[in-house]
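Read through the structure below, which is laid out as structure tokens, and then see the notes.
Showing chain A:
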Amino acid sequence: MNFLATHFNYIVVVILLMAGLFLVFSSGNLIKRMIGLAMFQTSAGLFYISLGKVSGGTAAIAVERGSAEAQALAAQVDPAYAAQRGFEGVIYSNPLPHALILTAIVVGVATLAVGLAIAVRIREAFGSVETSDIEVLSRVEATQPGPQA
Partner candidate 1 sequence: MADLLASIGGGFVLIGVALSVLGAFGILKFPDVYTRIHAASITDTAGASLVLLGLCLIAGISLVTLKLVFIWMFVMLTTPVAANALANAAFGSGHKPRIGAFHIMRSDERRQTPRGTDAP
Partner candidate 2 sequence: MITLPASINASLMLDIVLLVMLLVVAGAIVRTRSLLAAIILFSIYSLISAVWLVVMDAPDVAFTEAVVGAGISTIVLLGAILLTRGETEKPDWRKLIAPALICASVGGLLIYAAMGLPELGDPASPANAHVGRAYLQRTASDIGVPNMVTAVLASYRGLDTLGETAVIFAAGIGVALMLGFGPRSSLAPPPAQLGDHHVTLRVAAKMLIPLIALFALYVQFHGDLGAGGGFQAGVIMSVAIILHALVFGLRETMAAIPPRVARSIASLGVLIYAGVGIVCMINGGAFLDYDYLFPPEIEAQIPGWILGDDAHAPHWGQHAGILGIEIGVLLTVTATMVTVFYGFAGRTVDDARREARR
């Protein structure tokens, strides 16, 4: 049960990841699949952010000096860390995963835009965004002779 408390974030993130992946694989609708893909990517970001959390921490934006409570908390949570100079007794969360996931979110929205643009063209070319319809129409195409120039 202790494991559930300390690793709750990871378990939820895994479930969210799999929900996204399930949508991508199971849905026949191209738009729905893109939503699933976006969910999958967002959740991968949540995983990184969970890794970078530090108990009692605050956002990695330097402040002049922490309040008395913050300093006390810092000393309690991580004495070696708090003793270091330059921090003025404030615990910061790890900025590296934040920077990485900012990049990953951008990649996600880029993928979403391109994917939906292709889906729109599929609707225009095939008249449907259902995988099953497109497969049938593609198969018809494959049996026809190639168009001549």
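Assume a residue touches a chain if its C-beta (ideal position, glycine included) is under 8 Å from a C-beta of that chain, and two chains touch if they have at least 3 such contacts; residues count from 1.
Behind the choice of candidates: all candidates are chains of the complex that A comes from, given by their letters.
What you are looking at is a predicted structure, and each value in this text was computed from that prediction instead of being measured.
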item: Direct contact with chain A in this complex, candidates 1 or 2; value: 2
item: In the complex, chain A residues that touch candidate 2; value: 3, 6-12, 14-23, 25-32, 34-35, 38-39, 42, 45-46, 49-63, 73, 77-78, 81, 84, 86-87, 91-103, 105-114, 116-121, 123-125, 128-130, 132
